[in-house]
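The structure is given below, and queries will be raised subsequently.
One chain of protein is taken out of this complex; the other chains stay put.
All chains are identified by letter, namely A, B and C, in their written order; residue positions are counted from 1 within each chain.
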C-alpha cells in the first residue's frame, strides 16, 4: 500500500472536531497531519488544550501535535472544518482559494448553488458541482459540505424511497440528542427531565437541505426535489442519536412491503459502497415493534448506518416510519470523512 | 355550605389512584369516603399499603382509612376507577348496576356507543349518553370515561380550532412521560438516555378517541368527527407531561393569527367553566419560541390547562403547533374529578 | 399590619436571583422594591431580560420593574445579593458602607472573622458579629452571609447532634444537584447518565463553613468547632436537592435512638422558630428505609426543612445517616430571606 494521505482538521478541540480526530486516528487512507484551533490554543500541544470527551483514549501521537492556527497552508490536500459557523466563512474560503478541498460541517455554504451538499449514498453525482465552483470562484480548491445532523439520516433513509416512488409530501418530527448542540451546548438545567420543542434554524435546514440533496443535477446546477416538507425539531435528554418520526406520501400508492423492499434493495454505486466509511447496508430495516432506539441501535454501521423501523401505513399519506441516525457520525464528522473518501475514490485527490 | 358528597376510589394504591386520592383530599365538593384496592391490601390501613409517591404528604385521615375490596357497595354516589384495564370490566359494571356513577380512567368502555368520553370543555353535551346507557343496560348507575392521557390534552387544545374552522387532517407525534405507564411501568434501563418510539395501543387510541370526543351528538349517538388522524407515539425520559407536535389542516385556510384568536376566545359553557377543577383559561397560548416545556409549563391551571405554543404555518397543511398536557392530571385523575364535578353541576348528583 | 419593608435584589436575573424574586414576591414582611443586574440589563423591564425558570409565573408587578444598576442606593434597608462571586466584592461593600444590610449568597466574605455566616436555627447568636463588623469597618450597614448550598443542610441536620453530643469526626459524601451550579452551569453533555466526582472548592467550603457555623461565639469572635471534616463532593443528574451520606463520631457513645430523639427534640429559639421562613420542624426525621430522596422529600417545609434518614450505627464511628436539603432554598435564597427575617425579629431592621 502507498503512503496515507495527510489531512488536517480545523476547529479540532470542539465536539465535532474531536470526533473528526477520533475517526481519522485509525483511518486506512488518511493520516491526521495537523490540528488547528483558535488563537488561544495555537502553539500548545493538542493533548493539553483539548478536553477530550471520547471514550476511546486520545492517541499519544495526536496528543503530541502542536495546535496550528486556522490559516493556510496546513498539510495535505483535504482539510476538515469543524469550525463555528460564525468564524468559518473567511477561513474556509481562504483554504479553498489556496488549493485545499475543504470538507465542512458548518452551515455557511450548504445552500450555495455551486457547493455539493453530500450524503454519498444518496447523491454522489452532485460532486461535479466542485468543477463549477472552482471555475466560478477561480479557486484551485473547493468547499464541500455535509448536511445538518438531523437531515443526514433523514436523507439517507428517504433516498431509496424517493428514487423508487417519488416523494411528494413529508412530515417529520425530530427528537434530537444534546450532542447536536456541541459543548457546552444545552444546559443540564434546561433539559434534565424535559423536552425543548425548538431548535433555532433546524426546521428550515431540514426542509431546504433535504430537497437539495434529493434534487436532480441539471445543466444549471441542482434542481431541488419538488416535495413539500413540514418539520418539527425538538431536543430530548439523549446524549447521541437523532430519532425522527416520519409520515410520507408519494406520487403513487406505496405499501409498507413496497417500502421495505426498496430499502433493502437499496444499492449505492459500487464506488460509494466500497468507501471505508460506507456501512453495509446503509439502511438497516428493523421489524421489531419498539425499534429503533438511540441506546440500542445507534452504533450500527459504526454510526454510519441509518435504522428505519415501524414502517406502517399512514391514515393520511402512504407511510409512517421512525428513523434513527447518529448525529455526530453520520450527521457530522463521519459524513465529512466519507465525503473525503469519495474525493479520493473519484480520483480528485491522489492516493 | 352543605355537607360534602362522599366518593370512593377503586385501585387507590396505584399511580393514578394516588393522584385521585391527592386531588380529592382537599376537594371543595367531594369527601373521599373510601379507598379500595386488591384483595391483598383489603382490610389494612391505606397508609400501610400505599407506596405514596406524591410530594404532598398523605393526609393522616386518609392514611387511616381501611382499604376496602373492589365490590359494591362503597360510600357515595360516585366511584372513581383507577383499576387496571384487565380487572376493571366486571367490577365497574357491578358498581354501575348497583347505582353508582363510575368515572373511569380505564380504556375498556371508552369507545362504547353509550358511554360518554369526556373532556368537559370540549364535549360536555355528550353527558346525555348516560341516559341512553342506563336505559339500554338497565342500570341505575352509569359508566363515564376520561380519555387516554395523550388524547386529553390534544382534544382540549384542538376543540377551539375544530369548532371554529373544522379540522380535516391531523398529524401528531407525541413525546410522552414515563408516569403514563404507571409504576413500575417503564424500566429505567430502557429509558435513561433513550427514546422508545412505540407505546402499545396508544396511536389507535389517539386516532379513535379524538374523533369520538370532537364528534357530534345526534339522535343515534355520537357521530365521530370526520377528520383523519395520523399518530406517532414515543416515550421519553420525562417524569410527567406529554408534549405533542401537531400539523393540522382545516376545511378553510387558517392563519396562525386566526388560531391564536380562536384559542384565546375559547369559552366553555358557564356550567363547565365554573367547575372547581376547570382552569381559567383552559388553553394557554404561549408565544415564546421554545415553549411549552414539560419542566416549565406543566403545572398551569394546576395541571388542568393545556399549553399551546409554536403556532406557525405548515408548509403542507395549515398550521403547525406544539402542545403540552399533564398526563396524570388532565390526562387521568384530574379529568376524572372534573367529570364528576360536571355530574354535580348538571344536577345528576345531588349536592 | 404595618407596611411591608422594601428590599432589593442584586443579580436578580440569575438562578439564585430568580429564587429570591420568587420567595420575596409573596413575602409577609418584605416587599420587593427593586431588582438590579448587569449593566447590559439595566434600564430594561425585568420581565424582558429575565429568562424566568420558575414554575410559578413571574408576577406582573415584578416583571414591570425597571432593572437597576448594582450600585447604591437601592430601596430599603436590606439588599439581597445573588451576584457572581467575581463581581460581588466591591459592590456588596459599597452597599454596606452606604448603610444597607447586605445578605449575600456569595462565598466572598463567608469566612471573614466579623461576618456572620448563618443558619439561624443553628447559630442565630452569631448575628452579633454584625456590631463588631460595623465598628471595625466603619460601615453603617453590614454584610451577612448564608453558607454554601451543601453546607446549609448539613449544618442544620448536625446542629442538634453537635449540641447534644459534641461532634468529633465527620465524613460526608455529597450528591449535588445541577442547579447548584446555576445557569447555564453544568453542560448536559457532561452530566446526562453520568456522575462528576468533583466540584471545585466545594469540599473546602464544607469543611470550613461547617466548623465556623457550629463554632462558639467568644469575646474574640467565633471559635470554630474543633471537629474534623472529610468531604467528597459529587455532581449528579438531579435538578434540585443535595443528598449527603454522613458518618459521624462524637465525644461519647451515641445510638441511633439517641440521635433520633435529639433531632426530634431540636427546638430553635422562639425568635427563630417563628420567622416566616422557618420550617416546623426544621429537621424531619425519616424512618422509611429508602428515604430521603430528592424527588419525594425536597419540598418539606417549603424547601427550608432538612430531611434526615437511614440513621443507623456506623461500624467505625457512632452513626451513619443520609440527609437531604434544598440547595436553592435552604442552601441559597431561602436561607438569605430567613436571615433577613432574623434581622427584623432581632430589631435591627424596623418593621
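The criterion applied here is as follows: a residue touches a chain if its C-beta (ideal position, glycine included) is under 8 Å from a C-beta of that chain, and two chains touch if they have at least 3 such contacts.
Owing to the predicted nature of the structure, the values given are computational and were not obtained by experimental measurement.
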| item | value |
| --- | --- |
| Contact residue for the chain not shown (choose from C:55, C:230 or C:351) | C:230 |
| Candidates C:160, C:309 or C:331 - the one touching the absent chain | C:309 |
| Contact partner of the left-out chain, one of C:247, C:277 or C:327 | C:247 |
| Touch with the omitted chain, as defined above, among C:32, C:50, C:238 or C:349 | C:238 |
| Identified contact with the non-displayed chain, of A:193, A:215, A:268 or A:281 | A:193 |
| Contact set of subunit B toward the excluded chain (per top definition) | 15, 53, 178-179, 183-193, 237-239 |
| Touch list for subunit A against the chain that is not drawn | 53, 55, 192-193, 239, 295-296, 298-299 |
| Subunit C, residues in touch with the chain not shown (by the definition above) | 169, 171, 173, 175, 193-198, 200, 207, 228-230, 232, 234, 236-239, 243, 245, 247, 289-296, 309-310, 314-317, 320, 322 |
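Simple rule for what comes next: only the chains that are shown with their structure count from here on.
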| item | value |
| --- | --- |
| Centre-of-Cα separation between subunit C and subunit A, whole angstrom | 47 |
| For subunit B paired with subunit C, centre-to-centre distance based on mean C-alpha positions, whole Å | 40 |
| Residues within subunit C bordering two or more other chains | 53, 192-193, 239 |
